[in-house]
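Of the protein chains in this complex, one is absent; all others appear in place.
Letters A, B and C mark the chains in the order given here, with residues in each chain numbered from 1 onward.
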Amino acid sequence: MIRFDCDYLEGAHPRILDALVRTNFEQTPGYAVDHYCEEARALIKKECKAENADVHFIVGGTGTNTTVIAASLRPYQGVVCAVSGHINVHESGAIEGTGHKVISLPSDDGKLEADIFEEYCRNYWADGTHDHMVQPKMLYISQPTENGTLYKADEIKRLREICDRYSMYLYVDGARMGYGLMSEGNDVTLPFLSENCDVFYIGGTKVGALFGEALVIVNDELKKDFRYMQKRQCGMFAKGRLLGLQFLEMFKDGLYYEMGENGIKTAYRVRDAFKKAGFSFLCDSPTNQQFPVLPDTVLDILSEKFSWDYWCRVDDEHSCVRFCTSWATSEENVSALEKELEKFSVTRE
Amino acid sequence: MIRFDCDYLEGAHPRILDALVRTNFEQTPGYAVDHYCEEARALIKKECKAENADVHFIVGGTGTNTTVIAASLRPYQGVVCAVSGHINVHESGAIEGTGHKVISLPSDDGKLEADIFEEYCRNYWADGTHDHMVQPKMLYISQPTENGTLYKADEIKRLREICDRYSMYLYVDGARMGYGLMSEGNDVTLPFLSENCDVFYIGGTKVGALFGEALVIVNDELKKDFRYMQKRQCGMFAKGRLLGLQFLEMFKDGLYYEMGENGIKTAYRVRDAFKKAGFSFLCDSPTNQQFPVLPDTVLDILSEKFSWDYWCRVDDEHSCVRFCTSWATSEENVSALEKELEKFSVTRE
Amino acid sequence: MIRFDCDYLEGAHPRILDALVRTNFEQTPGYAVDHYCEEARALIKKECKAENADVHFIVGGTGTNTTVIAASLRPYQGVVCAVSGHINVHESGAIEGTGHKVISLPSDDGKLEADIFEEYCRNYWADGTHDHMVQPKMLYISQPTENGTLYKADEIKRLREICDRYSMYLYVDGARMGYGLMSEGNDVTLPFLSENCDVFYIGGTKVGALFGEALVIVNDELKKDFRYMQKRQCGMFAKGRLLGLQFLEMFKDGLYYEMGENGIKTAYRVRDAFKKAGFSFLCDSPTNQQFPVLPDTVLDILSEKFSWDYWCRVDDEHSCVRFCTSWATSEENVSALEKELEKFSVTRE
Partner (left out) sequence: MIRFDCDYLEGAHPRILDALVRTNFEQTPGYAVDHYCEEARALIKKECKAENADVHFIVGGTGTNTTVIAASLRPYQGVVCAVSGHINVHESGAIEGTGHKVISLPSDDGKLEADIFEEYCRNYWADGTHDHMVQPKMLYISQPTENGTLYKADEIKRLREICDRYSMYLYVDGARMGYGLMSEGNDVTLPFLSENCDVFYIGGTKVGALFGEALVIVNDELKKDFRYMQKRQCGMFAKGRLLGLQFLEMFKDGLYYEMGENGIKTAYRVRDAFKKAGFSFLCDSPTNQQFPVLPDTVLDILSEKFSWDYWCRVDDEHSCVRFCTSWATSEENVSALEKELEKFSVTRE
């Protein structure tokens, strides 16, 4: 079985495993105050051109989202996101578990349109009885989104302006940041995010680390006592140095980008193979998640050799599925898929 | 100024105040274990034909909703409601404050359509990755709804069936129950609710009590240790007898229905006056809340003598407003409004 | 049966009921923005010599404590109190329900000794691993305490200094404030509390109001968006004017103090009667709660005519019980108790 289900099918990039093996018996203090963490923090701040930022390492996207949101908001404040946002759909109520409402706004492709966001804020603040309604205080977006789409720099700038107008924080979930950074046409860089967000994270779990995400807190208001929050939200990793070590390896000479690039290159081959075979897509994704719409009969045939993530039913005879590539996707696996898809291409002619 | 803003503009029905004055110096134990509460519970159970129900008294709708929901759900479970549901919009995140997601579904008129609810449940349980998504475990509806509309008995029966199919509880928020019960065409009675819901409440605050709601728990699964939850959610009233006493007065000889009837009769006069003056309505409401759509110029004129609740903007020149009657609305005040509206009627001819 | 169980056995002072009756049909907007609330706020601020304070009205002590604490603390911060503190023992986990730890310190008589508090703070901040331990950020004391004891002004000043040293808020629960203010030897006044606390409340429920407490927020840091918190914690009373009206009546010409005085005078007669009969006390209480230690045989005899609150077992043959007086305790009832106790006095000689 060749799997395209998700981007956490394998372990970690061999260089990361090597680093773990190499340093295994070194003794370091726990809870991310060791020298590897310090070096990794310095590297990341440099990479983000954010010398004054605070950098924390957390295991997992849900834990990172939950800790950031619970640390940033007062109890009656909520976080706004696209209806498809990870925090709204796929975290089993972890955000609400910290007492905060997730305020979801309509979205077709995973991105939140500035106009929709602005209208929501305007209506909220126009209404005279604010204190009976959850106060929107943070905007959550994902880059790339859950649908594989990407915000352009000017779209983020526009969201930033609206956040400023309504005294809101802008938080960017970068679980798949590495793939976004290496996408064709992308103009959103780490320094751009440092300039335009209050807080964002650079995902490791889905981009070649064994596990771990690096949170970058730019806004001073959100820095105070963050480690307390991390411990309280069960996100303080005992052997913190394992996280620092991995990010050090990923950022010391560009490995993170290299891994992102593999995901993108292989994704484009997958995309092109489906296109060539005559299939359409749920949305146009420039990143490592591709969403072809396929006849159920085709899926039956493909399922003998390949696996993927079922996304949604399109009509009685068609489904949308997700094919996901990653840092680990091999040329052979993609070639095997291409070869298989060629069959359909021929039959359809 | 003659006010039609809401149904809690005045104090309480004089008979209720009389009862408070009459019994003022009697000594009773606290926390609703006194004889007045016992008598009121017996009366309400009889009225609901629910001899096995548990009846609790709580101050305020938000507190009642929060306590019921937090008592009924496990942490990863959520409560489904119409997007306009009170728990979704007007409780400042009180439900999320107890750790639970409010799952809102589309609705035009405040009612949740069975088809929409069913589709949501079917999709949820069809999806293979349940444990990443909040589990729907309770359906919340209001009777009447926040838009003044009413469910018919067969609509509730249909929702009940869907709840049964998906192992969900059905909870009915009856903040304005008294007005619903007395509406023209209504076929949903208290015994019907006892038969078809797991838990519901009969609102006092908005229907002539000084304050207080009577919660009726029909489903045995939801009864255990409810008083603990009530105390934990800050809803255990020290002088509990004040609540029992009021419900005793309201249900011993039909005062509750009488008060509901005054709200309905005066609401229909208000509705007819707007109709006669040629105005349309946001939706067709058979209860004590009426939602006329008015030119802003008309509102300017009306505002010299009357007040109401601003609902929403309809277009550049029209707004929807809420005119609310109640147990306390006087004939004179309605007549004054009728008289004022006649002017517009003439000008429009 | 003559009851001395607690100070919420009766309804409210007749003048308060009169005010409710007198104003019953006046129309006012909801949620405590009416003119009665405004007037009551002004009076209370004057009485407290705290012109810049914010005053809010909330129903019930547990709701007030919960809202204040949840509004003041960040999630990883806790509130310190004596082990016997109401928030630690008798609120069914309402504080923890908002996510905060109650940090309890030893106390014999309900008061927290400054030395014990200081040592706790010093140890906490001396320990190098703060971020693994809940950060103490608020001190909660009750005046009078749950054991009827009172802090002296200089004791509160000392606690204030420690709070300042460790950047903590000082919150005073005044559920029975009226009795404390009228106690012999008391030197803690409302203006003193305004000067020395960050936030405190003046209890109505137990001192003659039908229900309701007046919260006085002195520290600007704690004022922002408090109404949001109040709504979120289910403590926003719809007919807010009922609360304003009661406090207006209680503070416009000294009724609050008069009611407190009745509780104190009758308490001292109760105390003296027990003393004269030769009984000792759990602790020396200058307020309306008295804690005599009685042989169980005496309790058996007394229980034919009187009721009280059982407090704790002292030894195999003796129990401590609470006799509580209040604004409503009548001369006759106290005389009846005195007469009964005289019997024991004689037999013991």
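Operating definition for what follows: a contact is a pair of C-beta atoms (placed from the backbone, for glycine too) under 8 Å apart; a residue touches a chain by one contact, two chains touch by 3 or more.
Note that the structure is a prediction, hence the values are computed from the model and not measured.
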* When the whole complex is taken into account, which chains on show are touched by the absent chain? -> A, B, C
* **Touch with the omitted chain, as defined above, among C:Glu26, C:Glu39 or C:Asp131** => C:Asp131
* Asked: For the full complex, which residue in A:Arg41, A:Arg232, A:Arg271 or A:Arg322 touches the chain that was left out?
  -> A:Arg232
* Structure fact -> The one residue from B:Lys46, B:His132 or B:Arg165 touching the chain left out of view is B:His132
* Structure fact -> By the document's definition of touch, the residue of A:Asp5, A:Glu38 or A:Glu118 touching the omitted chain is A:Asp5
* Structure fact -> In the whole complex, of A:Leu181, A:Ala277 or A:Ala328, the residue touching the missing chain would be A:Ala328
* Provide the residue numbers of chain A that touch the chain removed from this figure. => 1-3, 5-6, 8-12, 14, 17, 20-21, 23-30, 59-60, 62-63, 66, 91-94, 97-98, 205-206, 210-211, 228, 231-239, 242, 328
* Asked: Hey, which chain C residues sit against the chain that's not shown?
  -> 75-76, 78, 89-93, 96-102, 128-129, 131-134, 310
* Structure fact -> Against the hidden chain, chain B presents residues 70-71, 74-76, 98-99, 130-132, 135, 225, 227-232, 236
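FYI, only the chains that are shown with their structure count from here on.
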* To do: Look at all chain centres (mean of CA atoms) and spot the one farthest from the centre of chain B.
  => A
* **Numbering shared by both copies at the chain C-chain A contact, with half separating same from different** => same
* Structure fact -> Here the gap between chain A and chain B, centre to centre from mean Cα coordinates and rounded to Å, is 42
* Asked: At what distance in angstrom does the C-alpha mean of chain C lie from that of chain B?
  -> 34
* Asked: So how far apart, in whole Å, are chain A and chain C when each is placed at the average of its C-alpha atoms?
  -> 51
* **Multi-chain contact residues (two or more partners), chain B** => 91-93, 97-98
